[in-house]
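What follows is one structure encoded as structure tokens, with my remarks underneath.
Every protein chain of the complex appears in place save one, which is left out.
Chain lettering (A, B and C) follows the sequence in which the chains are written, and residue indices restart at 1 in each chain.
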Amino acid sequence: MPKVVTDVTCPFCGTLCDDLEVTVSDDNKKILSVRNACAIGAEKFNHTSLPGRVTRPRMRQPDGTFKEITYDEAIDWTANMLVKSKKTLMYGWASTSCQAMSVGHEIAEKVGGVVDNCATVCHGSSLIAIQDVGIPSCTLGEVKNRADRVVFWGCNPAHAHPRHMSRYSIFPRGFFTVKGHKGRKIYCVDCRYTDTARCADEFIQVQQGHDYELLNAFRTAARGEALPDVIGGVPKEKIYQVVEELKGGRFGVIFFGMGLTHTLGRNHNIDIAISFTRDMNDLMKFSIIAMRGHWNVTGSGQVLSWQYGFPYAVDLSRRSKARYQTGETTSVDLLVRNEVEACFNIATDPGAHFPIDSVISMSKKPTVTVDPHINMSTEISDIHIPVAMVGVETGGCAYRMDNVPIETRKVVDAPDGMLTDVELLTKINTRVDQLMGAQ
Amino acid sequence: MTDKITLNMITCRTIKQGVGMEAGKTSQKYFDACSIIEMHADDFKKLGIWKNTNVRVTSSVGSVIVKAVETRQDLYPGLCHIPMGPWANRIVPAYTYSTGEPCFKGFPVNVEVAMNEPIMSAVNVVKDACGLLRK
Amino acid sequence: MAEYLIKNGHVFDPVQHIKGDRKDIAVKDGKIVETSALSPAAKQIDVKGKSVMAGAMEIHAHVAGPKVNLGRWYRPEDKLFDSHKTPGMTRIEGGKSIPTVFKTGYEYARMGYTFAMEAAMPPLYARHVHEEIHDTPIIDEAALPVFGNNWFMLEYLKNHEIENNAAYVAWTLNQTKGYGIKIVNPGGTEAWAWGLNCLSVNDPVPYFDITPAEIITGLIETNEYLGLPHSIHIHGNNLGNPGCYQTTLDTLKLAEGFKAKNNFGRKQVMHQTHLQFHSYGGDNWGNFESKAKEVMDYVNKQDNLTIDTGNVTLDETTTMTADGPFEHHLGGLNHLKWANVDVELETAAGVVPYIYSPDIKVCAIQWAIGLELALYAKDPMRCFITTDHPNAGPFTRYPRVIKWLMSKKARDERLNTFKHADKVIAATTLAEIDREITLYELAAMTRAGPAASLGLGKDYGGLKPGMNADIAIYNINPDKMPSDPEEIEKAFSGVAYLFKDGKICVKDGTVVDNGNKRTFWVDVKVKANKQVAHDVREKFLKYYSINEANYSVPDSYAPHPYVIAVDATQ
Partner (left out) sequence: MKTVTLTVKQAPDLYLECENITPDTFAGKKADEIAQLPAYQGKEDTTLGEYFTIAGEAGATAAETQIILKGDCSKMKYIGIKMTAGEVIVNSSTDMYTGGWMKGGKLVVKGDVHSFCGLGMEGGEFLIEGNAGNYLGASYRGDWRGMQGGIIRVKGNVGSDVCTFMNGGELIVEGNADVHIATHAEGGRIVIKGDVNRRVGGQMVKGEVIVFGKIGLMMPGFKFIKDVDLEVDGTKARFAEYIGDLGERHPTRKGEPVYGKIFLKK
């Protein structure tokens, strides 16, 4: 008799939808169907039962092929690598539970690791900006219940956060927003006419790489100062018009994404967007929210912060102190500068998502990748250790893009004999203790 | 009409890329979603090619063969897009301006026709660059 | 479990009215016992010439949760050159004004603290608060959910539905593993969701058509209806503004006529927190002055009130509060980075770094006010020492605050060397106060008092046989009080011994055991209430951004709970 698991949290993006209904076979082994999820979320749940899943650790052979090894062999090899290396990049963490992160940090503190998460190539710029100028923000429920001016700047939820617009930002009816979409004015600022732009009342096409100038113009216009005729491809009349319309609202919100974090200026683009938001709070209520990508990258930032005080790129290599400097202790810089001796990847795929020069650097170092599935990183690693999928085959805490903590649920059993991240890391930690005790 | 044009490259998420990623990095879905370059119709004309033609995209750090396609998410002429993934990252400069964040969006690339050159699989794009590909 | 006989120490215990007499303390199975109950195997520890007190209890600090952590990570500069690890069993510690969880636990323990109350838990973020509490070593902790701007409460109290409000509070305490009722800027924070505020107890709350006064009295009634261990714990309206002491008196007066009803020995119905921020006179920063005397005169004669001080320590620190509009105001004054988070249906929070400079008149006056409050307190069992960590200064400065309170010489030295000493002296009464807090009074202000106010007086805050064996032993000899005040600060910075649940966790200022930290929370039983159950379901369906089933904090987040059961069904 198949059973339905309700209130399931989706382990894909930072929207962390928690209303999924998953039907599983009575033996708890197979997912039969998924309701309420977006196309990507559904695919993630279906992935568990795809053929050809690797269920045991594999070690790369001299001829480039992989040979199955036992978990114990993999754990021993990994522990030895960590203990030997003077400085190890321990990257990823965005697709695992906060509980697993804690164990990982304990290991890093012993072996002198640099713990970095996906923010480093995603919203790291946003975190830097917040460190420079703070951030007036709110939970997504506030947007649903109050927002009447919504700006999507350099983000494309229609593709990256598919249910964001229906759950929080454009369509839902809330306590003070009974008219739903009709009661809101939606703006989209982007260099492309994205599918999100299609949902907006107003599309402002900015020349790629000119967001900083355009936001500076928004701030200048908000203070009633003069502007040049065209800024970043946008005529000044349009800027004055939009600023006035925004001021006409009661509760405004800016959602921004990698269109700002990845382009020229990086953190400065967000910094000035936050400064604009701060300005607007002298006139009305205004918030700004980063569209965080991985479902638990925010959680990694939270755990690192309460344990060490920094949200990512935490350098524990001295073992006596925690340090942080983006541009120095961030993964891409560490790899390109060859400032680490070994790499430990977990719950993300730098091989696919890092620029090639840093991937090449990684491929030349002892590397272990922990991931439920084969990916680009596993293929350039010395060892691939498969684990149960967090949020599907095991539970744990996760943090939404607005930092709201939500529990992910176990809906099916992992293939027989597979370890969870927590179990694996705990075993590696124990082995590290043995090896270091022996020294 | 010319055999090589210089464009401004951005690499972004797409829903197909997301679905493909969850279907598996070695899946056909992922290959189809990410081994492409989206360009404006005018740039197709400039290059004198039809859509779905293979092109070589070259940046300061390397080059990659992808399939040129049109997109409903309109770009302006001179702007092009490869969905984030191994093909895009084969040409993304790693320079971070000391922020940790590489140049994923906004770097110059040359695009030239490569009609008969094959597109590598995701794994091979990476292995090839790392010198791990056994030819 | 090990037995100990702590011999020859000078014991200070308001619970038993012991004022420094030489007395032996016996410890067995985590409890304090009669010396006769010890077996011959008991370890003997001679603490001759030292002072023995119960473990200190922090009644109000921001040590765990979303805004604390935001303060941590958005201030990397707070850790610059301030991250270290002491060899041994401890983890890396860091953070000057907002220590990491590891440093938080260790520092409290080194100073002789065994309990800390997280002062503001947004229910929606309860899981986060408990994750941090879980990772904080040694000390016991609890957290107060904020209710003063909560939509359920606003709607129930608008119609004076105490029973429904009580059922909702009980449900929330249970869902969030919370300890009691915290109120921050009642109504003002909901107003802030529209960029507005409530600056007096009579300003109407936008849309909800209720006043702060009605919220406060309604929550007092709710609290006593349920008979919770702690009274309502309030940070009132109009915090931090010149002339705010009037609003403070208006707020305190609301407690008149209410009697405490509970089975925990608690006598008060209202705890007014960080009173320093609420005791300002004048009507601008120019004529800003102390009204500590006026406020304490009222507190002294109203014995259904307790207060804590919120002492300014004159450091660079990080302010953080659920008083969203205040932080916006502060960010406008010092132009430093302003962070704000509005939390759907419940509350908000703001964070802004702040430098209390001895060269700035207002900061120096704030420093004096905090000390005046404690020195004017007639009943040390109703006045507790805090820094509203990290708002008025980091809790790690308690030894310094204690030095100023115990030594007129020390505080006069400080007072007279301010850049604007004359103006500061003119705007305060500190210079005229000769009182020096005694070790016995200190034990009341930091142990027995807070314990009683939290309804924990039966087991905590004293050294009576049967009580929990949380014991702090300091290198300070009441018979030979040091002439150099710095010696006082030194003595309270690192205990000679800290016993937690009968285990030695700190010895000579060094952490030797991570103890077995526990999470305190209050489990209230109320009559089944269909109305509230319906309202909860409806608000989650329509207005919350997460499902009701994903709201509660699972038991795994508090693996070592100390659950206080309250039966309010009668």
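Simple rule for what comes next: a contact is a pair of C-beta atoms (placed from the backbone, for glycine too) under 8 Å apart; a residue touches a chain by one contact, two chains touch by 3 or more.
The structure presented is a predicted model; accordingly, all values stated were derived computationally and were not measured.
Student: Please work out which displayed chains the absent chain touches and list them by label.
Tutor: Across all of the complex, the chain we cannot see touches A, B, C.
Student: Please pick, from A:128, A:189, A:322 or A:352, the residue that touches the omitted chain in the full complex.
Tutor: Selected residue, touching the omitted chain: A:128.
Student: Considering the complete complex, identify which of A:54, A:100, A:158 or A:231 is in touch with the unshown chain.
Tutor: That would be A:231, which touches the missing chain.
Student: Among A:86, A:179 or A:198, which one is in touch with the chain left out?
Tutor: Touches the omitted chain: A:86.
Student: So one chain is hidden, and I want to know which residue out of A:212, A:295, A:308 or A:344 touches that hidden chain in the complete assembly.
Tutor: Reading the full complex, the residue touching the unseen chain is A:212.
Student: Using the document's definition of touch, tell me which of A:6, A:338 or A:430 contacts the absent chain.
Tutor: Spelled out, the listed residue whose C-beta touches the missing chain is A:338.
Student: Identify the residues of chain C touching the omitted chain, counting contacts across the whole complex.
Tutor: Against the left-out chain, chain C lists 74-78, 80, 335-337.
Student: If the missing chain were put back, which residues of chain B would it touch?
Tutor: Per the touch rule, chain B residues meeting the hidden chain are 97-98.
Student: Which chain A residues would touch the chain omitted from the figure, given the whole complex?
Tutor: Looking at chain A, the ones touching the missing chain are residues 85-87, 111-112, 128, 131-132, 212-213, 216-220, 222-223, 225-228, 231, 264-265, 268, 271-272, 275, 317-319, 324-328, 337-341.
Quick note on the criterion: only the chains that are shown with their structure count from here on.
Student: Building nodes from the protein chains and edges from chain pairs that touch, which of line, ring, star, complete or other describes the result?
Tutor: If you draw each chain as a dot and join those that touch, you get an open line.
Student: Mean of the CA atoms for each chain, then the mean for all of them together: which chain is nearest?
Tutor: It is chain A that sits nearest the middle.
Student: Whole-Å distance, chain A centre to chain C centre, using C-alpha means?
Tutor: Each chain reduced to its C-alpha mean, chain A and chain C end up 35 Å apart.
Student: Between chain B and chain C, what distance separates the C-alpha centroids? Give it in angstrom.
Tutor: Those two chain centres are 57 Å apart.
Student: Could you put a whole-Å number on the gap between the CA centroids of chain A and chain B?
Tutor: One centre to the other, that is 23 Å.
Student: For chain C, which residues are shared contacts with two or more other chains?
Tutor: None at all.
Student: Touching two or more other chains, which residues of chain A qualify?
Tutor: None at all.
Student: Going by the contact rule set out above, which residues of chain A touch chain B in the complex?
Tutor: 12-13, 39-40, 43-44, 47, 50, 63-64, 120-121, 124-125, 128, 156, 158-160, 162, 191-195, 205, 208-209, 258-259, 261-264, 266-267, 293, 313, 326-328, 330-333, 336, 349, 351-360, 363-364, 373-376, 379-380
Student: Show which residues of chain A lie in contact with chain C when the two form their complex.
Tutor: Those residues of chain A that touch chain C are 6-7, 9, 18-19, 98, 102, 109, 127, 130-142, 144-146, 167-168, 174-176, 250-251, 278, 281-282, 284-285, 287, 301-311, 316, 319-324, 397, 399, 403-407.
Student: Which of the residues in chain C come into contact with chain A in the complex?
Tutor: 64, 66, 68-70, 72-76, 78-79, 83-85, 91-92, 94-95, 98, 100-102, 124-125, 127-128, 131-132, 135, 151, 193-195, 207, 328, 331-332, 336-345, 348, 351-352, 542-547, 549-550, 554
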